[in-house]
Each structure stands twice: as C-alpha cells, then as structure tokens.
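Let me give you the structure first, and then I'll get to my questions.
The complex is shown incomplete by one protein chain, all other protein chains being positioned as in the whole.
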Amino acid sequence: MKYIDEYRDAKAATRYARLIARTTTKPWTIMEVCGGQTHAIVKFGVDELLPETVELVHGPGCPVCVTPLELIDKAIEIASRPEVIFCSFGDMLRVPGSSKDLLVVKASGGDVRIVYSPLDALKIAQANPARQVVFFAVGFETTAPANAMAVFQARQQGIRNFSILVSHVLVPPAMEAILSSPINRVQGFLAAGHVCTVMGYTEYEPIAKKYNVPIVVTGFEPLDILQGVYMCVKQLEDGRAEVENQYARSVRKEGNRPAQELIREVFRVVPRKWRGVGEIPESGLGLSAGYKAFDAELRFGVASYTAEESSECISGVILQGVKKPHECPAFGTRCTPEHPLGATMVSTEGACAAYYRYRRVRVAAAKE
Amino acid sequence: MASVKEFALSCPIPIDQYPNVLLAHGGGGRLMHQLIETMFVPVFSNPLLDARHDGAVIHLNGTKLAFTTDSYVVRPLFFPGGDIGTLAINGTVNDLAMCGARPLYLSAGFILEEGLPMETLWRVVQSMKRAAEEAGVQLVTGDTKVVDKGKGDEVFINTAGVGIIEHDLTIAPTSVQAGDVVLLSGDIGRHGIAIMAVREGLEFESAIESDCAPLADIVMKLLDAGVRVRCMRDLTRGGLASALIEIAEAANVHINIDESVIPVREDVQGACEILGFDPLYLANEGRFVAFVAASDAERALGLMSAHASGRGACVVGRVTEDAPAMVTMRSRIGATRIVDMFSGEQLPRIC
Partner (left out) sequence: MCLAVPGKIETIEGDDPLLRRGRVNFGGIVKEVSLGYTPEAMIGDYVIVHVGFAISTLDQAEAEKVFEYLRQMDELGELEVSADEVH
C-alpha cells in the first residue's frame, strides 16, 4: 500500500537506527505520546533497533486507557437500559469499569454495537426512531472533528433520539502535567501526528520553551518514529528545545482549520479526570451550551457518578513513563489481558497490554 | 497546573472469573483455549482427546481412522465466496485432511430457527451438496431440530466426519522437531475480512471473498509423494498466529517466522489498516500450515504451489530449537518479537 509499506522498509530503518546511534553521545529519555505510536514501536520492534542510550517511554496517549473509571460505569449504566442502543468504537468494549465491562453488558443482553464511525451511530439512530442511540465519544483531538460532525448533523437534521457520552481529552495539558511533575524523567517528546494533523502544533511552542524540551511531531510508521527519534536526539545533543515536524506529509503548522472551527462550535474546553492521574484543568472537551441537549450524561441522569480505582493498578505511573509495565507487581500474574486490573492492560494500545503480548516471555527469561 | 497525585487506594472486584460465557470464548484466542482446557478436557480426558489435535486418530482393527466434528454458526449466512453450507462441509473435510486422512463420510445436524424461510435452507443445502461433491465426500447421516423463534440464529449446523489414514506417518504436534520447515499454503486474512465486512456493516465497495475451500486433495498430493509431513493445521479462528502457537505449545518447540514473507493481499491489508486488525490473527477457511522435514521442504513447496489450493504457498519459518515453547517473528524492520495469542476476538479499533 502506497504511503504505508515504504515506511516499513528494513534497510531504511536500519539506516536511521545507525544515524541515531552515531548522533547520540549520552543517554536520553524520550516519550512518545500516542498509543498508536506505542503499538507500532512494540509491534515492529522499533526500540530494538535503537542504541541503548536512547530510552523510549510510553506516554498517556491512549484515550481508552485514560478514560476515567466513573465514565466507564456511566457507559455501562446507560448501555444496560433496555431502550438504549449503545454504540462504541471497539477499543472501549473490554475496558474494565468498577465491576464489569461493556462486553459483559452485551453478554447479559444489552444492545451494545461496535461502529467504525460516529456517523454510523447517527444512521442507527435514524433507523431506530423508537430507541435511544448513545455514542461513546472517546478520543483525543483526532476524533473530535468526527464526533463534532455527528452531533452537528444530528442537530441540523433534528435527530432527537441521538446523544453522546463525551470523554475527549487534550494532549498539551497532559504533556504539561507530566513535565511539571517532580518525578518527571522525560527529556524530549514525540508528539502525536494525527492529533497535530487536526490541531496544528503552535500550542506546543510555549511548552517546549517553558520546560526546555524538544518536541517533534511524529507519524506512526516505523520510519516515521525512527526519524522522529533522530530529530529529537539531534536537538538534545545540540542543546535545542524547539518544535519540529517530522510528519509533514500530513501535518501543517496551523492544522485543519475547518475541523477546528466545528470543534469550537460543538465543544468547549473543560476540566477532565485522567484515569490513574487525576483531574487536569482544561484538559478535555465537553459539549458547548448549544449542544447540551445531546449530552448523554444529562439525558440519562448519570452526571454525578463517582468511582475509585484499583489499589493494585499502577496505570497512572506507567502512563507517565515513570515505571515500565513489568515493574508492576501484578503484571502478568494478577493482571493479564484476560483479567485486567486497569485500562493499560486492556487496550491494545495500552503499554501493559503491548508489553504483555510482545514481551512477556523475554522479560521472564531475563529475570531468571 | 496539576501535578501527579498518588491515586486513591481502593479495591474493586478484579474481573478474573467470567460467570457467563462471552463471545470471546468462541474467538479462537486465549479465552477459548482456557475454556476448553478447564471445562472440557479434564472432564473427558483420555489419550485420544489429550492429543488435542483437530481430529482424533483411531486405530481400529488394523485400520487407522480420523474422526472430527465442528459446528457452524457464522453470521451472515451468506457472504462473498461462500456460505454456512460450504463452511460446514469444508471445515470438517479440512480437519480430517489435517490429520492426514482421506475424508470419506460426513454427518450433518441442523438446528433451524422457527420462521427460517425454506428458500434459505434450500440454498444452504445446495451449497453443501456442491461442496461435498468437490471434496469427494458423502453425507451419510443427519439430524434436524427446530427451535422457537428467537432461540437460534436462523441456522446452526454441526458436521462430523470420518476419514481413512493410508500411510504410516504420525501427523501430530508430537512429531514436530527442530529443523522442520513451516509451509503456508497461501495468502491470509480473506475470510476474516469478508465476514467482518458484511457482519459489522463495514461496506467495502469491492467485496473481498472468503477463501473457503477443501484442502483434502492438496494434502493427499503431499502424502502420496512421500513428503514427511510432521503436522498440519488449517487456519481457522485465531488465524496463522493461533495455529502456530497451538502447535508450539502442544509440541513444546520454538517456531520462528518471518513477517516479510507472509503473503497478504493488498486489499486485505487495506481493510486491516482501516480496522486496525493484524492479519496474523484473522480467520481463514481454505489455508493451512504444514510442518515438514527440512529436506522435503522444497519438494513440498513445489507440489503445493502447483495445486489450485496452494497458489502463493511459501516457506514462512522454521522450528528452531526444542524449547521454550513459543512463536517468535522477525518483523518487517528486522526486529524479533514474540507472537502471543489474542485474549478474545479482534475488535475494530480507532486507537
């Protein structure tokens, strides 16, 4: 496939790896923000090609992982109601709430459906006027334009039986929360290429300056990640702290203007709780006043739910790159993909799941 | 600006016991294997069952027979490239072939939902007839039940099959040894995507067809030519990855494969990229892996490639050493990773 396969070329990958090795004179810790990047790194083994001096840590770039526990509980409550058709991206279905997950709700008779696009949920609403269709609107800024469009069209077309359960999170506040933490080890960032495709990257410039960290907007294929790491390491070695764009085939500095306009129309910035981390001010999106009628939390009266996290799950420190999954005492024993304690083990993008699937035996062997 | 807090301590119920069966228990991945290993195998344990192969190999008065069964619950009933009827015949034919048996006789049990149009049943039955003819088997006994509307998904079919083994090879995971070559009969992922596309309403305008096909003939060609086949497995639910992991675990060997040689058609790749699927775990219905003695590998590959069911056959890997039992894969960019079972079904993802 064009614009995919060529970015998975082995020789080019090895060349970039050599370039990185030759450029590095001391150890550096770089965080890749996006779950999609984590997935590619672990799947293709990009980190195996890197010299030992470059350490990649996995950030909270998995909106599935950071969706707060109470929101899953709200989703489960709504999905369990007989009049509801609950539509979601596949990623969310196995994330554990306080006592079960959406797949269990489906097994018990709830009408839970996987959709590829929020517009598919809207079509289901049109086809089922007697039912309430709720869409689980989870995601970073990348998915916000799609979710905005669905709600916008619902209002335009008067589709009253449609609503969304919103859990949008924003990347820059999360990066700041990590950088401002006293236990932060991250020296450079690979920013999320598709988030920046939508939002542009001007909002990262003050962050790079304030915390003196290089930020490289990076794509998702192995070559993108390798080139992103190279550009980041080069900045670190040179003592620069700028925002650069590796993923220029998709990302423009100003981002996608029409998408940003519709996001501003339909959503507003709100504080959001990040699972395992806590509440970060101005770190999420909620529906704006004109679209509150489509807010599922209000429509179904679940806005006041609260929940508490597992004591064993250390997703929070893992999401901040402070610990690696295999350093968790529950990893691979009490916490596995079959019985996860937290979202990072359930989501295919979660660092713990990625480590479990691709690394477990190697790590176990190394411990012996 | 918010900084890191220690998170609140509390203790929820860990979701480790599933009091109810989930769809994932049928997905071909870890959960299904756990179910089989904890619910069924220990209860019925005997040497034939414990061999854990696709079919049981029975020695009866000097004759070697293979016996297998499979149930078919596919939704939608009709999909590009086949239907539940073709699957019902070929699935069982192929399980027999994977034991190195020549499939002979099948039974078919139908569970029909009240209200099923006769026309639909007729189409399925006609498909079964064609598939049976193509595979050279006869349907010799059967059963029919009807359940209340709402209690069955239009049609469920169970087929059981008997075949005869006319050679002296022990074709089972226990025969696999270090140095053996792993052959794959063709490109992967077509069936899984064909089904997913129709079932999830993910309409692709150019339909990908299932690869559903009988494999008895191509297997017989290998055996007749004296290829030392150690073990075979058709790639059904759970895909290439699950088949190899099952064999690695049953045989207690280390299998190493090369991602860059695994054939995936470009349109299947396109669908996988959009849905976030890994083709390694996608269902197939007309593909198999064969573990053969290294010195027979080239000859086997030639025979497979020359056969209609083996176009695109290739060497995907080797059995490298006797332990530990695992499957590793050299990725496209040259790094090696462990291939593990999926815990449930692959779900389309956005992340």
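The first chain written gets the first letter, and so on, giving A and B; residue counts start at 1 in each chain.
Methods note: a residue touches a chain if its C-beta (ideal position, glycine included) is under 8 Å from a C-beta of that chain, and two chains touch if they have at least 3 such contacts.
These numbers were taken from a predicted model, which means no experiment stands behind them.
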Which of A:G110, A:P145 or A:G188 contacts the chain that the document leaves out: A:P145
Hidden-chain contact residue, picked from the options A:T24, A:S98, A:Q132 or A:T197: A:T197
Selected residue (touches chain absent from view) among B:G109, B:G270 or B:G312: B:G270
Sites on chain B contacted by the missing partner chain, in the whole complex: 202-206, 208, 265-267, 269-271, 273-274, 276, 330, 334-336, 349-351
Contact set of chain A toward the excluded chain (per top definition): 1-4, 6-7, 10-12, 14-16, 18-19, 22, 34-36, 39, 48-49, 61, 63, 89, 116-120, 139-143, 145-146, 149, 152, 192, 194-195, 197-198, 220, 223-224, 227, 248-252, 256, 258-259, 262, 349
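The rule is short, and it goes like this: only the chains that are shown with their structure count from here on.
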Between chain B and chain A, distance of the C-alpha-averaged centres to the nearest whole Å: 33
Residues of chain B touching chain A in the complex: 1-5, 7-18, 20-24, 30-31, 34, 200-202, 260, 266, 269-270, 273-276, 278, 324, 326, 331-338, 340, 343-344, 347-351
Contact footprint of chain B on chain A as seen in their complex: 1, 4, 8-10, 13-14, 35-36, 39, 42-46, 48-49, 62-64, 89-91, 93-94, 96, 98-101, 103-104, 106-108, 114, 116, 120, 139, 143, 173, 176-177, 180-183, 222, 276-281, 308-312, 316, 320, 334-341, 347-349, 356-362, 365
